[in-house]
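With one protein chain held back, the other chains of the complex are shown just where they sit.
This part shows chain A:
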Amino acid sequence: MFQTGIRQFRMAMAMVSGRRIRPEVIEKLIADAAATLAEFGAPGDDVRELLEGPFADPEAREHFQTQGVRRTLRRLDRHSPFYRRRLAEAEVSALDIKGFEPASLHRIPVTTKDELVRYAREFVCDDVRPHLSTRTTGTTGKPVEIWLSVYEARLWPALAALAGLLRHEISPDDLLQVNLSSRATAAVQHDIEVCRLVGARTRVLGLVPAGQSLDALLEGATILGTYPSYLAGLLTEARARGLSARDFTLRRIDVAGELLSAAVADGARETFGAEVTDTFAMTEVLPLSGRSCERGHLHPDLNVGLVEVVRLDEDAPAAPGELGRMVVTPYFPYRDCMPLLRYDTGDLVRRLPEDTPRCSLAGIPGVSAIQGKASLLVRTADGPVTTRDVLEVIEGLPTRPWPARFRAWAGDDGRLRVCVPRSVLDDLGSDTAGLAEEFAERGIDCAVEIAAPDATPRAVRADLTETTFPGAEAPARPLEPHHV
C-alpha cells in the first residue's frame, strides 16, 4: 500500500509536471490494481478522480489544458522539423510559447491528412528513435503511417490496462477476441499488451470471414474488439444461424473506427447478450480516445489531449449545437515520436448545447457522437446531410441490411440522392417510395435510386473508411451484387 501510494504520486507528478511517465511505474500500478480488485472487489473511493482527471472543475481543466498545450508546443518547436517550420510561419516563438493560451491556437493552421502523408518523415521528432509503425485502416489509396517509440508502445497499453482494470472493462478472467485489420498494428499490439498486463487472454483473428469469427466467439470469448461494420456482419451471420444470447459468453463488445448505428447496437446487445461500447479511436491521434455515454455523447479523454470543434468551412470554433470538424492535439508526454498539433481528423461532431442534460460522464466535457467524415458530407439545398443521418435510416429498416451499403450525394436540384441495393427494399414494397418515406419521417427529403445489377458505382460503406487519400482514386466496390 505504501509503495502503491508512492507510485501513484510519481505518476501524478509526471502528469502535472509534463515529464515522461515511466511505463514500468504504470505497469506496477496495474499489478497493484489487480491485487486491489482481488482483495476488495472494486477500486477505492477516489477512483473517478484518478481516471478522469480534474475536469469537473473548469478552472483546473483550463489550467491543465494550458500546461498541456504549452509543453507540447515547446517540444514541437525543439524537436519536430515540420512543426518548427509551421510555428515559425505562424510567428509563434519560444518566448510566445511560455505564455501561450489554448484560445490562441487558431493562429496555427490545422494539420491535414494530406500534409501527414506528404511530409511524413518531417513529423518524426529528432530526439526519438522510431520503433513500430502503424497504418490507418483505410482500404484505398496510400494510408497514413504513424511511428511509435518504444516508450509509446509501452506507455499507451499500460495506461489503457490500468484504466480498463479499474473500470472493470477488462479483468484477468477475460478472453478478448480481436477482429481488427492487420494494418492496424498499433491497435492490435495495444490489445495484446493490455491483455498481457492485465493477465487476460487474447485471440487475434483479423478481419476473417464472419462465420469463422462467430465460431471462435462461441468458444469462450468474453470481450470482442472490432469495427461496427464487422460487428454488423457477425450479427447477420449469428441471426442466420439462429444463435442467441445464451449461446455466447460475451460481456462486452467494443467497437471503434466507424459509425455504429442504434439499430446495430441494439441488435448486438440482444443477440450477443453483451454491453456494446462505442469508442472513438483513431490511429493518427493515439493515445487520445473517447467513450460514449448513455446519452450518446462522445467524451474524449482530455487527460492526454486537446479536442477542438472547428466550423466546417473555416478555422474558427463552432458554436454550441453547430456541426463542425474535430481537431485533436495529443499532449506530450503521451505522444512522443510523431506528435501532431491541431490534427484535422475529418470527423464531424456537434458541440453540445449549453443546456445538454447531464450524463454519467458529465465530469468530462463531451461532444455529440461522430456524424461521419467531412469529405462524405452531402450539402443539399435543405442543409448538410451527414453519413450518420443516412446510416441510421437504412440500418434501422426492418430488412436489417447490415452492414449498410449505400451512396449518397446531392443532385443538380440540390436534393439528396441515396443509392441502395434492391435487397434493402425487400419488405418495403417494390418501389422506392417506402424508403423515401422512412427518410421523410426523419426530416430528410431524398430521392432513392436502386443500384443497377451490373453497376459498380463508388460505394460508400457506412463507416469512416478512408476514401479520400490524395493521389489515389477510390476504386469502385460492388453494392452487394448477389442481392441486386
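Keep this in mind: contacts are C-beta pairs under 8 Å (C-beta built on N, C-alpha and C of every residue); 3 or more make two chains touch, one makes a residue touch a chain; residues count from 1.
Here is the rule we go by: contacts and distances are computed from a predicted model.
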Hidden subunit of the complex - UniProt protein name among "Branched-chain amino acid ABC transporter permease", "Integral membrane protein", "Cytochrome d ubiquinol oxidase subunit I" or "Signal transduction histidine kinase": "Integral membrane protein"
Chain not shown: contacting residue from A:G18, A:P43, A:G220 or A:G434: A:P43
Omitted-chain contact residue, chosen from A:V16, A:A35, A:A316 or A:A381: A:A35
Hidden partner interface residues of chain A, rising order: 1-5, 8, 29, 32-33, 35-36, 38-47, 49-50, 166
